[in-house]
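My questions all concern the structure below.
Of the protein chains in this complex, one is absent; all others appear in place.
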Amino acid sequence: MKKMLLYPALFAVTLAVAGCTASPAGGAGDAAAAATRSGGTDWRQAALDVMRGSFRDRGIATKDRIEQDDLQRVCSQYPDGDVPKEVAARLEKAQEATIRQPADGEYLGDWRAGERIAQTGVGWQWTDTAQTVAGGNCYACHQLSKAELSFGNLGPSLYNYGKVRGQSDAVVKYTWGRLWNSQAYNACNNMPRFGHKGLLTEAQLKDLMALLLDPASPVNQ
Amino acid sequence: MADPMKIRATVKDGVADVRVLIAHEMESGQRRDPAGKLIPAWHITEVTATLNGQPVMKAYWGPAISKNPLLQFKVKGAKPGDKIVISWVDNKGDKRSDETTIA
Amino acid sequence: MRRMLLAAAIAACGTALAQSGGDNTMREIERYREALAADNPAELWEARGEDLWKQKRGPRNASLEQCDLGLGPGKVKGAYVQLPRFFADTGKVQDLESRLVSCVTQLQGIPREDVVRQPFGAGSERKSDMESLVAWITSESRGMKMAVPMAHPEEKRMYEVGRQIFFHRGGTHDFACATCHSGDDKRIRLQDLPNLMTKDGAQRAYTTWPAYRVSQGEVRTMQHRLWDCFRQQRFPEPGYASDAITALTSFLAKNADGGEYKAPTQKR
Partner (left out) sequence: MNPTRRQTLQAAGGTGLMAALAAFGLSVPVTARAQGVAGAFQAKSVSDALKGLGAAAPAESKDVVINSPDIAENGAVVPVAIKSNIPKTESIMLLVDKNPQPLAGAYDVLAGMEPEVSSRIKMGQSSDVIALVKADGKYYMAKKEIKITLGGCGG
């Protein structure tokens, strides 16, 4: 299951990498160029060369993971998150195009399963295998339920997410899109693209949807 | 072979403060390996200390003493230059002795 | 991951207790940390490392006492706070571990693959000579100020390359080092993340490695810290003492310049 899922993600990366070489500047502004070039040296290229010589495959963590798609490459040049508006708009448009709605039109799974996915951070590391059922590790960065005190703050609090927003069609689709590819909304934020990169299955994403939106979920208590 | 202990012994007002760090796994016997098999207990069972050859302390340890154990105790009537010897033996029969001179 | 979860578990309980106990709780945790700091098992690694340095080993039956860590052959005192640096004999910028690999291969004649095969120790039956050597050598810089040289063009190059690696987003999750380590007061779960973009954050982080990790019962070096960060970033595995690690270390070490070196320390 996991292994099958891996291929679309890799495929997407390969495509994106191919895309990079076609437009080396990637539409990045002058500020980005200044950060990566000085004294006539392209430090970004120098770093890539060093990384290619230093990293190696280990288990599922294959060496091609250091190669960047367009979003990764451009975002790496704006570490403070101050991406120029036009650059962000271009990236967001491209990322939005990747969002796939659920095939059966059902968006909400089981919030109990969603809570477990939010608590677990296993998966995709070289210590995992293709059979490892990955988690979303949401609590690493977000507050979700009131009961779980151990939450990180790299992302915003999602406590009462559904209670505040309700379950309108627009909210449901927006939330799905956020989980599938968060980079479509504010490019270069810290959140992984769980759907686009195949990190979680569609069923897992539905369970997370329920965790966020179901009135019975601890998130909305 | 077991690594040397780290023994510090300093004297103040005739009382020596002895601090010993020992390199040892102190496997509890409660942990499981990645395959789910219980890892057998492996721990120091006895530690003895002598001051100039005279026994001053004897410790009996179970598996609940922490990995790379610390042991601290005090001995009266000690003076700089006196010799402290610490010895341990574990439940596999491995053993080690180290000595230090009180500073 | 398991470790991350454990760390989270610690943190979780920490909060629960902190909320129930308030100031008193924080005082007790401080007391706990102080009680541990008094005797650091890293000293066992330091002692073993000093012995290893002086032992004649390998096909050439030589000790490492002629190893040049940057201040001249055999000079260990204060060497670590001036690493990484450029070495003319290898033509490379090297961090401590990369340099030790060179010394062990050149002076003792031990093949490189044997040196780097198992650089991270796992219990008393799989001890790491590297971790012991590093524990001792770093302890010989305790109390000194970080002063990483940046005069040689190669040193500047590695610093710049390291900076790029720090910001390099990649892997399945689009993570870079910067994702977690470029903001103030950020946490994963409840684990505090140093902001390596500030002088203070960079100094506090860099000057406290290596550390005896209570949770692992092992001394872990900067090399291991970065290696495990990349694992959690879902990156492929960085080679031991590889240029990428050296470059990143150059960047982090230089940013810590002026900070007082305190390691080996003890961490959870």
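In this document, chain identifiers A, B and C correspond to the written order of the chains, with residue numbering beginning at 1 in each.
Rule of thumb we're sticking to: a residue touches a chain if its C-beta (ideal position, glycine included) is under 8 Å from a C-beta of that chain, and two chains touch if they have at least 3 such contacts.
Source: prediction; values computed, not measured.
Although it is not drawn, the missing chain touches B, C when the whole complex is taken into account. Where chain B meets the chain that is not shown, the touching residues are 1-2, 4-9, 15, 26, 28, 30-32, 45-46, 48-51, 53-67, 69-78, 85, 87, 89, 95-101, 103.
What chain C contributes to its contact with the hidden chain is residues 6, 9-10, 13-14, 17, 21, 24-25, 28-29, 31-33, 35-36, 46-47, 50, 139-140, 214-215, 217, 268.
Basically, only the chains that are shown with their structure count from here on.
Set side by side, A-C and B-C show the greater C-beta contact count at A-C. A separation of 51 Å divides the Cα centre of chain A from that of chain B.
Distance between chain B and chain C, defined via averaged C-alpha coordinates, is recorded as 29 Å.
Chain A contributes residues 9, 36, 38, 41, 43-44, 46-47, 50-51, 53-58, 61-63, 65-68, 71-73, 75-77, 79-80, 120-128, 139-141, 148-154, 183, 190, 192-193, 197, 199 to its touches with chain C in the complex. On chain C, the positions that touch chain A within their shared complex are 1-2, 4-5, 8-9, 11-12, 15-16, 19, 157, 160-161, 163-165, 167-176, 178-180, 182-183, 185-191, 230-232, 234-239, 242-245, 247. Those residues of chain C that touch chain B in the complex are listed here as 39, 41, 43-44, 47-48, 51, 123-124, 127, 217.
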